[in-house]
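What follows is one structure encoded as structure tokens, with my remarks underneath.
Left out: one protein chain. Kept in place: all the others.
In this document, chain identifiers A, B and C correspond to the written order of the chains, with residue numbering beginning at 1 in each.
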């Protein structure tokens, strides 16, 4: 079967990962064309991957069956709407926008256009998490009592990135919030605590370490810890405790090689999300391609992204006020 | 060298563990005598262990160089004071009392008597934790940025026990609070969240699951999760993340045997604190015996117990009010 | 950069894996065309992968820059020679032939044609093994003293396959023998022991379990255990012990999900070589493509395959005679 021809807009770090995966990791999704406002960057990658480069986003749409939006955050909403109006299914990196109203308008515009719209919450496509989700959904875990997850970067991003990131909770915690909703259900209360272990963050009025406590509609508790500076490596591990069983996904080692010297056995630790998730990024694009082909709704939608964004904003508010923030229910229904 | 002759008062579950350890696990501490208000229980254990039984607590003091108080909580303070006034070093199970004033009076009485006074926070003597503490103290970890720990029982205790337990935070969380102070330093704010995953707890106005967030004086964040019903087994694991390194102590498996059937590799999980801590209970008594012998202050004192108790009470207040509770500094100095 | 267009001859289990990898896992190698004597099988896969199908091996050569030979063993030599004479670099599944003379003639014919010739010893391209090999080559391990490896299938192949397999040592052990030469060096003596744990193998005069002991030219000892019926899963693990360090590659779990039920923590075990080696098969084709592009000699050549084959035949002889078999040195130089 022919692969779905996908155009990638924006080939910075994430867009480049997607483009390479489309060429050499995806089974159903293929790379049709790339576009970047930085024409030299686009040309270089196009040459490396032996694919066409588009001179404009419009040309990208013309040459593609569907698009991946991996441009700077500030352009996500506009490009998403443009693509949808052109009848192109859209896969957009998170966040759709740092502004709630813009996010909602974008979602509604895409819904009006009637095209599939998937947002880049890759963990929903990682085989370990999918296996856990399926067994939880099948009732094997019983009723969830405690959800616990750690998401930590090895080293902080550069200051330029931070400025446009939307803040710690919207940039980092949002991934865990999406997973929490997916594996456990809706959240009714968020309590967040933050600290700047690195004085540079304190100077920016920002934090690099956070603990977020969730109360779910079904009565379970959840706890998230996040860091921009774990130093030892990248971490993404989760535990879901239930009345019948507990699912645990630990961080994998970077390789299967253990090196032993006198008295010490050493394993490598993964260093970033690419090493942590060897399958998820290609899998999310293959799943998207399947939606393009069949018209089925994506597993993680704009509405899911909005819900996670709302929780992240609530976490931010809780951190600033020192109070738990109640989450209104049903507003995204 | 002769072992220090220790008398054990109270031979319910914990006292029995101590008595057996004194007979067959300790190198420096030995069992001199046992006493229990339930004379039949005392006589049966004395026969099993081939040691004398005392007819009264006073007789126990007469026959012992030092005492372990493992009687019901309500009697800890009185017996501790009596033993101290008789010049006997005291090892007392936690809590000293469920009442702060009584706790303080007891500590002061023991201090006035000038005998060593150790409280039963066993994790301070487990080799894994001791190794972590030493490396942290030596600066190998750098500055602590995040402390995380899980303490979970496999199944809830019987309701009779719960009634006199002092509540979830004083009974369960207090162990993690002591470890937090030991490994990271003083706590300045506690925020606690609780839930009753089992309706029986809700009916008692109690909880069986909790998440407690700590803010330390040195700027680090801490997070504790606790459960009375992990179901899969007993868990006690900890992580201390620092600017130079991260220490992680995972729950050990119950045995080194892995059993493989088609497609599945299965390991046993420890089921209770005795299986989780094969060394700590004997080690804390040997350390106590060393203090008895040398007069050195114990590694974990009545003042430490009071500080952990205060944090547990603050956690309880935070849970009830839904607000973070600030911890006054220096009050125990 | 354009991918090297590879034609795949034979789309049984291994050929199909290669074809799919060329479409969706390889970065440098692409799928140009497929061919199979079973035209329906070829047509079905071609449709699935959206690639051309060749009506003959000759047509496959015409449409490809290089070829993968994954046809039945009996045809490997002839097709390899034909491809080489047509100037096409060849990647051939092992064994080149079950007959030594034919193997040698084939190697010489390819050498005369001057095209790259790589044989399918995939472990040489698995990242864990490559990392170990590099550190051993860099001297980090010191002098090797003991080599140990286990290669075990979960369940035996069907009897039809067995008939043409060349026997246990040539079919199974040969992989470990190649790795032994690669990581440690030349072998001077082979001693093999076999057993038929399943009576069906005994009836065929064959075995399903073997232990092979190696003596290396550098004085190290090696031990290989193999099974066609490990039952619990597929296993491929290795240990190289040296005077400075020891490298250990354990079998990975099939997923990162641990499932906990009361008292038991269960992990999945990989079931076959595809699950065990998620990277190696694509990596060996990418490495081959690189050789095609640059003309560089492959990392594992026909001469390597012949040396491993000779060791396997020696193991077979040792098993049959009950005596160690000395390996003449220098014959493949």
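Everything below uses one rule, namely that a contact is a pair of C-beta atoms (placed from the backbone, for glycine too) under 8 Å apart; a residue touches a chain by one contact, two chains touch by 3 or more.
From a predicted model like this one, the values you see are computed outputs, not experimental measurements.
Trainee: I'm checking contacts with the chain that's been left out. Which of A:39, A:267 or A:320 qualifies?
Mentor: Of the candidates A:39, A:267 or A:320, A:267 is in touch with the missing chain.
Trainee: Which residue from B:163, B:244, B:296 or B:326 sits in contact with the chain not drawn here?
Mentor: Within the whole complex, the residue contacting the unshown chain is B:244.
Trainee: Which of C:64, C:191 or C:301 sits in contact with the chain that's absent?
Mentor: That would be C:191, which touches the missing chain.
Trainee: Considering the whole complex rather than only what is displayed, give the residues of subunit C touching the chain that is not shown.
Mentor: These residues of subunit C touch the chain that is not shown: 143, 145-146, 148, 150, 191, 193-197, 209-211, 213, 215, 219-223, 225, 227, 229-232, 241-246, 322-324.
Trainee: Can you name the residues of subunit A that touch the chain not displayed here?
Mentor: Residues 154, 231-233, 253-254, 260-269, 271 of subunit A touch the chain absent from view.
Trainee: In the complete complex, which positions of subunit B touch the hidden chain?
Mentor: Considering the whole complex, subunit B reaches the absent chain at 1-3, 20, 23-27, 47-50, 127-128, 131-132, 135, 140, 244-250, 252, 255-261, 278.
Rule of thumb we're sticking to: only the chains that are shown with their structure count from here on.
Trainee: Report the chain whose CA-based centre is farthest from the CA-based centre of subunit A.
Mentor: The chain farthest from subunit A, judged by C-alpha centres, is B.
Trainee: Write the angle of the rotation needed to overlay subunit B on subunit C, where the fit uses Cα atoms and the result is rounded to the nearest 5°.
Mentor: 180
Trainee: How big is the gap, in whole Å, between where the Cα atoms of subunit A centre and where those of subunit C centre?
Mentor: Each chain reduced to its C-alpha mean, subunit A and subunit C end up 38 Å apart.
Trainee: Identify all positions of subunit B at which a residue touches two or more other chains, and write them in rising order.
Mentor: Residues 231-232 of subunit B each touch two or more of the other chains.
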